[in-house]
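Removed from the display is one protein chain of the complex; every other protein chain stays in position.
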Amino acid sequence: MIAAELRFAIDDLFADYGACLDNDRLEDWLELFSEDCVYKIVPRENAELGLPVTLMLCENKNMLRDRIVSLRQANEYSVHTDKHLITNVRVKDTTDDGGYSVEANYTMYQADNEGSGSLYSFGTYIDEVVHDGDAVKFRRKIVIVDNWSIPHMLSTPI
Amino acid sequence: MIAAELRFAIDDLFADYGACLDNDRLEDWLELFSEDCVYKIVPRENAELGLPVTLMLCENKNMLRDRIVSLRQANEYSVHTDKHLITNVRVKDTTDDGGYSVEANYTMYQADNEGSGSLYSFGTYIDEVVHDGDAVKFRRKIVIVDNWSIPHMLSTPI
Partner (left out) sequence: MIAAELRFAIDDLFADYGACLDNDRLEDWLELFSEDCVYKIVPRENAELGLPVTLMLCENKNMLRDRIVSLRQANEYSVHTDKHLITNVRVKDTTDDGGYSVEANYTMYQADNEGSGSLYSFGTYIDEVVHDGDAVKFRRKIVIVDNWSIPHMLSTPI
């Protein structure tokens, strides 16, 4: 069983991840990833069939940085706020180079400017977490989306 | 990083909070607050714009106590049961007088007497937790409601 401090640090990482997205702090969100990170959003069906199609794909932190710049420009008129609930965090294994395979389930809700809200997405995070200085960060985050048929799911992190 | 015992105590406080409301144990729920507590329910938009309008406002424990008495009288014919899911608990800071700034996300579902259920509310708790004897209690709980346009959201704690 992994040490309590590490479990707490990983729990905090997920809580920060959700809070950054929910409060539109995308630049802070970026800092939760290591430099050599991979970020993907994949429909569950594609993940299970091994198909390469993704809803979002950033193969390193610079791509993720570019993405945030694009979102900042596109989001000028954004009308939704998000709310992440992240649960069932499970540290599954250590990786060869001192990281950890971690999974968690999520649901994400959205509300519009009229205060009307609903379920937006649910699925699983298939992640690798690594030590990075004093912190832990995501080196890999694959968002497996169970309800992948939502039409406007293309452009934003989950 | 705060001590494991405190993290567990705060987690338990939130779990108790949800269980008391979900099981209609409002008197026990009241005991999770300190004497000088503030309890507010605020639409997210108002919170962000700094508007003072609240959906529920109790500025001390006596007001909260009165509220429960009112609810007991009004709820005589209540037909809903609640279910809270509270996640992403994050202890953000210590306060000047030995308390803690704590945030968490919630979703709350309701079912009626026919067993039909749906999402009722989702949002964020912006709280202060303080030591109170051997326990930790809420000194401040501000419920920020993302989906604030639900018509019958006025009268009950979330």
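Per-chain numbering from 1; labels A and B assigned in written order.
Note that a residue touches a chain if its C-beta (ideal position, glycine included) is under 8 Å from a C-beta of that chain, and two chains touch if they have at least 3 such contacts.
Computed from a predicted model, the values in this text were never measured in an experiment.
Undergrad: Which residue from B:T107, B:S121 or B:T156 sits in contact with the chain not drawn here?
TA: B:T107
Undergrad: Write down which of B:I10, B:L26, B:L64 or B:I86 is the residue touching the left-out chain.
TA: B:I86
Undergrad: Which chain B residues would touch the chain omitted from the figure, given the whole complex?
TA: Counting only chain B, the missing chain is touched by 4-5, 8-9, 12, 14-16, 18-19, 22, 81, 83-87, 107, 109, 111, 113-119.
Undergrad: Please give every residue of chain A in contact with the chain that is not shown.
TA: Residue positions of chain A that touch the missing chain: 1, 4, 7, 43-45, 85, 87-90, 103, 105, 107, 119, 122-124, 145-150.
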